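Handing you a structure now.
All protein chains of the complex are present and in place, except for one that has been dropped.
Order of writing sets the chain letters: A and B. Residues in each chain are counted from 1.
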Amino acid sequence: MLGYIVRRLLLACLTVWAISVLSFTIIQLPPGDYVTSYIAQMAASGSLVSQEEAQNLRLLYGLDQPMYVQYLKWMGLIAQGNFGMAMEWGRPVLDVIGDRIWLTVAVSVAAIIFTWVVALPIGIYSAVRQYSLGDYVFTFVGFIGLAIPGFMLALILMYFGFVLFNANIGGLFSPEYLEAPWSIGKLWDLIKHLPLPALILGLAGTAQMIRIMRANLLDELRKPYVVAARARGLSETRVILKYPVRVALNPFASTIGYLFPYVVSGSIIVSLVLSLPTVGPMLLKALIAQDMFLAGTIILLLGVMTVIGTLISDLILMWIDPRIRLGGK
Amino acid sequence: MENGRRPILAVRDLKTYFFTDEGVVKAVDGASFEVKPGQTLGIVGESGCGKSVAARSILRIVERPGKIVAGEVLLRRGLGGGQEEEVDLTRLDADGREMRYIRGAEIALVFQEPMTSFSPVHTIGDQMMEAIRLHRKVSKQEARARAVEMLRQVGISRAEARVDEYSYQLSGGLRQRAMIAAALSCDPKILIADEPTTALDVTTQAQILDLMRQLQEQNGMAVMLITHNLGVIAEMADEVVVMYLGRVVEKGRVDAIFHNPRHPYTQALLRSIPSIESTPRVRLPTITGSIPHPYNRPVGCPFHPRCPSFIPGKCDHGEPELVPVGEGQDAGCFLYG
Partner (left out) sequence: MWWRFRKHRLAVVAGIVILAFYASVIGADFLAYADPHLSEAQRSLLPPQPIHLFDEGGLNPYVYALKGKRDPVTFKRVYAPDPNEKIPVRLFAHGFEYKLLGLIPTDVHLIGVEGAKAEETLFLLGTDLQGRDLWSRLMYGTRLSMTIGLTSVALSLFLGVLLGGLSGFYGGVADTVIQRIIEILRSVPTIPLWMGLAAALPQDWDITRVYFAITLIISLIGWTELARVVRGRFLSLREEDFVMAAELAGCSRFRIIFRHMVPSFLSHIIAATTLALPAMIISETSLSFLGLGLRPPAISWGVLLQQAQNIQTVAISPWLLYPSIPVIVAVLAFNFLGDGLRDAADPYGI
């Protein structure tokens, strides 16, 4: 078991490193560097930067060094907690991101909870009552969820919300709480607003999970230990819930790990449509404005968040499956 | 026991059909037999003759799309204070309290797959204790003690430790013993063993059979042993039922069946057993033809296309009834009635 944890941790670190390299590459991709944009900014506000000044700045930031040195410097800065300056705002990146990253986490977690809570019972029902009307209905709804990308669903729902109810269903907070400091009231307001984004984000993942659970359970239901349990006199409900569901839960739980990146990704676009104050809209603006420190940091943070989420789900899987715990097969 | 002659379980004209998209499969088509207390009834036949489905029908755990369409399964139970009643299991609600009690506490099932009969994610003890606590009002500690005791009885060493292990940590033979332990933990009156040794090697097979015989003597339990292995039947059974395509073609005491088989199918089965005394370099006799597809049952006697004593005009028209052909021996063949 310890070996499992260690391996997972190592992999997580490796992934974070890979993400940092990718983020760095993204920062460096557009032509020019920080100094060029700085000069452009200065020029826009009327002041000129001389060649000498530019050169000094470059030396200062180590921008004339080869790539890997710059990368190490960036990593060093991050280790000190300095994520650079967001150029458009003129403030440190962390300030600008602020709450948004936590809200992104909240929305993603809400979506995953939604997925689990909905997909599990429906998957079980579909497998046990195969070919029934309920099964077909759920399969159909599942396909819809699979086919409509999150942002499209958000668009359509917003349209109907607007036209039918004259309501703007976007946003995570009611107007009065938007700029207010955190309090119980604000938290409750957030929770009230979470279900809709959670549903939109989670729907595609839910459809996928229902299919997986249904297929796994169908496989397990035919196995001898189910017959044995029934022959021992257990009631049908207990037989199904205690045994095959438990076994089918393992592959189901192992897919949770990959749900996380999917949901985090999806939240970006859905947040845009629904105007949620999460990291998504900010990332888009940063990318379009070529504010590379902001964008790169956001990507890095998102990646780290995802890796942590995957790690947690791996730990949950380990707790569920005794075979991994005991190292047997 | 006292009621030595009266059967504890009587199956009368049982019919279990499977209603599939492609047609109706008559897995059991009018089978009748009896199990006497303390005795072993062997049910023998080729794969697909309906013996497993019959066992499942008794316990009412036939899977969809199978259904019991006719017949009775009469279980004789004690009500306490010397009173007795006869219950028709086909009339009970399959998922109801009474039937579930019967499953496990009165009739227990052991079957072929020691590899996968235990859930891989629960300990053996957990699964055993669950059944014990379901049928008896005992505490967790008492249930655990009983489970350990049962494991010991079936010859599993270090039972105290084993009870907390998972099924994949035991070998095939041990798993089968554990299955028997689980089945017997509530003291059932009847043990149905469906191919209990088919998946085991010969040595382990002998050990398991010995164990079953020993436990049977100890507890006075009746055993319904289902197998296609005639050697096992010869060793273990008191009475034998031969099935073909869902029907009983012959039944009687084991010596009678083995030394004096009457039905052509039984005769052919016994002829095909290789023996040390047979002439060397001579072809093993086999039964001509093969088992017909379940959707293509022959009209009349189910065996007639492969029967060496086929009587045209008779065997392909009517279905033979079971008639007595000897002391305590019945056969269903037009040769005799």
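The definition used in the following text is that contacts are C-beta pairs under 8 Å (C-beta built on N, C-alpha and C of every residue); 3 or more make two chains touch, one makes a residue touch a chain.
Keep in mind the model is a prediction, meaning the values are calculated, not measured.
A.B. asks: Wait, the hidden chain, what does it touch out of the ones we have here?
C.D. replies: Touch partners of the hidden chain, whole complex considered, are A.
A.B. asks: Looking at A:Met158, A:Met213, A:Leu249 or A:Leu276, which makes contact with the chain not pictured?
C.D. replies: Selected residue, touching the omitted chain: A:Met158.
A.B. asks: Out of A:Val109, A:Ile212 or A:Leu284, which touches the unshown chain?
C.D. replies: Looking across A:Val109, A:Ile212 or A:Leu284, the contact with the absent chain belongs to A:Leu284.
A.B. asks: Which residue among A:Leu103, A:Ala127, A:Leu276 or A:Leu302 touches the omitted chain?
C.D. replies: Answer from the full complex: A:Leu302 touches the omitted chain.
A.B. asks: Among A:Val93, A:Ile124, A:Leu194 or A:Leu272, exactly one should touch the missing chain; which is it?
C.D. replies: Only one of A:Val93, A:Ile124, A:Leu194 or A:Leu272 touches the chain omitted from view, namely A:Leu272.
A.B. asks: So which bits of subunit A touch the chain we can't see?
C.D. replies: Touching the chain left out of view, subunit A contributes residues 11, 14-15, 18-19, 22-23, 26, 29-31, 143, 146-149, 151-152, 155-156, 158-159, 162-163, 168, 170, 257-258, 260-262, 264-266, 268-269, 272-273, 283-284, 287-288, 290, 295-296, 298-299, 302-303, 306-307, 310.
The working rule: only the chains that are shown with their structure count from here on.
A.B. asks: Roughly how far is subunit A from subunit B, going centre to centre by Cα mean, in whole Å?
C.D. replies: Between these chains, centre-to-centre, one finds 55 Å.
A.B. asks: Report the residues of subunit A in contact with subunit B in the complex, numbered from low to high.
C.D. replies: Touching subunit B from subunit A are residues 223-225, 227-236, 242-243, 246-247, 250, 321-323, 326, 328-329.
A.B. asks: Okay, in this complex, where on subunit B does subunit A touch?
C.D. replies: The contact residues of subunit B facing subunit A are 56, 59, 61, 95, 100-105, 108-109, 111-113, 116-122, 127, 130-131, 134-135, 166, 168-169, 179, 182-183.
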